[in-house]
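What follows is a single structure, written as structure tokens, with notes after it.
The complex appears here minus one protein chain, its other protein chains still in place.
Each chain gets a letter, A and B, in the order it is written, and its residues are counted from 1.
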Amino acid sequence: MTVLDYRADVGRAEETVHEGTSSADAFRVDLGDLFEGPFDLLLSLIAKHKLDVTEVALSKVTDEFIAHIKAAGPEWDLGQATEFLVVAATLLDLKAARLLPSGEVEDEEDLALLEARDLLFARLLQYRAYKQVAAVFAGRMAAEVGRFPRAVSMEPQFAGLLPEVLLGLGPQEFAALAARALTPRPVPTVGMDHLHAPTVSVREQAAVLVTSLRRSRTTTFRQLTADCEGVLVVARFLALLELYREGAVVFEQADPLGELHIRWTGSDEGDVEVEDEFDEPPPPVAGTSGDVPENDTAQESSDSDRTG
Amino acid sequence: MTEQADHADHPEHQPEVQLAHLGHLGDDDGPALRTALEAILMVVDEPVGEMLLAQVTERPTDEVLEALRSLAAEYDEAGRGFQLRQVAGGWRFYTRATCAAYVERFVLDGQQARLTQAALETLAVVAYRQPVSRARVSAVRGVNVDGVMRTLVNRGLVEEAGREAGTGEGGSILYQTTSHFLERLGLRGIDELPDLAPFLPELDTVDDLAN
Partner (left out) sequence: MTEQADHADHPEHQPEVQLAHLGHLGDDDGPALRTALEAILMVVDEPVGEMLLAQVTERPTDEVLEALRSLAAEYDEAGRGFQLRQVAGGWRFYTRATCAAYVERFVLDGQQARLTQAALETLAVVAYRQPVSRARVSAVRGVNVDGVMRTLVNRGLVEEAGREAGTGEGGSILYQTTSHFLERLGLRGIDELPDLAPFLPELDTVDDLAN
């Protein structure tokens, strides 16, 4: 397992990669301002290998990315883990594409995968631009930090001239306003309910799929996920891709984004072992699916915690 | 024009104090324009636009702008402990950066806390995409930005700017940068943000991404 120090910005990742340092250190959740998300990680991985954005390069990055998720274990902020999963799914798509016989790019599925790759890199490039411009912001702020604006109270002779302030409300309205101002605001959230979902195991979902597929022989992705939603759908999708890699299923899809048909080609008995690349090791204590850590407190505290 | 517009904005405001000795700027008995500007800028606690200064001094905006620039240049050349700077749509006195160490302990508001990398990146996306929803910023950054956005709002760098059009009460909240953000970056306005294009690689250099 390669351990990275994400302090590095993309361009200098090569110089600052620390191989073999304590992994407990490098994979902390509170990487905070040093490292935050999948795009950041992807760029770091790409830069570390000084790779061209080619399919071959990508496969290396894919493996490392997936290993990273795996290594992160239950420590991940669930919100981030979910985002990781989405990017991971895209990457696994691309990895799956590599497994296809070469020279058959006419296949629409292949084209769709190539499009997915282009889209992913377009987004990476966009993110990289913002990351770089953020560095410009930091530089400007650093240059400004030594300048203090004059902000003093007005000389009494002028303050006395200020027009009478119109409060425009009486004691009762004022009290109502105070009550509103003193009531704790609801923490703004965007549909984070799914983050409270219990941890989903790709391996478990694969077992569910195997049972179902052995029974029905052919089915559609829609049917396979009719009884679940959210992360579970993603997990079953990932499980399907793993089964595909094991040669246990084949896919048929008439149109891009059309109905995905699945046919069982595996054995009728015995365990079908899928790699649990996406599964977290069992949590040390029950209840990792509880409270979502406060993102910003972690970031704030990491300000002072930082060394070097 | 300006005066009218301004009063229209504050219909409730009726100045009643008699300004006895305004005279004319530059008259023998009145101060020069530059002097009057220096005095006014001494009492402001936020950047003041040259339009308002022109209105108060009853001089053309061009002339006021010229005077402000010459004052700023003069302070710089003389190496004064203060600077006159044009930021966030207006003019304001600042201490000179070389004196920071001496000034710090007198500044009530304290040192500006440093922003995290995550906050900086989120701020950059908001600055270039504003007004923008959290979901859009999340999509660009590839991670959830709820916590970071809250931090930026708390720091006064970002503020809410209504809701996504046509979505009504339930629509996503949109965010934009504040004038405090401009001041922190020393920018006159959003249009002074560096162009993003040079940071996006040319199509044929995409392959060199990592180099």
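Convention: contacts are C-beta pairs under 8 Å (C-beta built on N, C-alpha and C of every residue); 3 or more make two chains touch, one makes a residue touch a chain.
Predicted model only: the values in this text are computed from it and were never measured.
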Touching the absent chain when the full complex is considered, from A:125, A:154, A:207 or A:260: A:154
Candidate in contact with the missing chain, chosen from B:153, B:173 or B:200: B:153
Sites on chain B contacted by the missing partner chain, in the whole complex: 6, 10, 12-13, 15, 17, 19-23, 30-32, 34-46, 48, 52-53, 55-57, 79-82, 93-96, 98-109, 114, 117, 120, 153-156, 180
Contact set of chain A toward the excluded chain (per top definition): 7, 9, 33-34, 134-136, 138-143, 145-146, 148-155, 157-159, 161-172, 174-186
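Everything that follows uses one rule, which is that only the chains that are shown with their structure count from here on.
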CA centroid of chain A to CA centroid of chain B, Å: 34
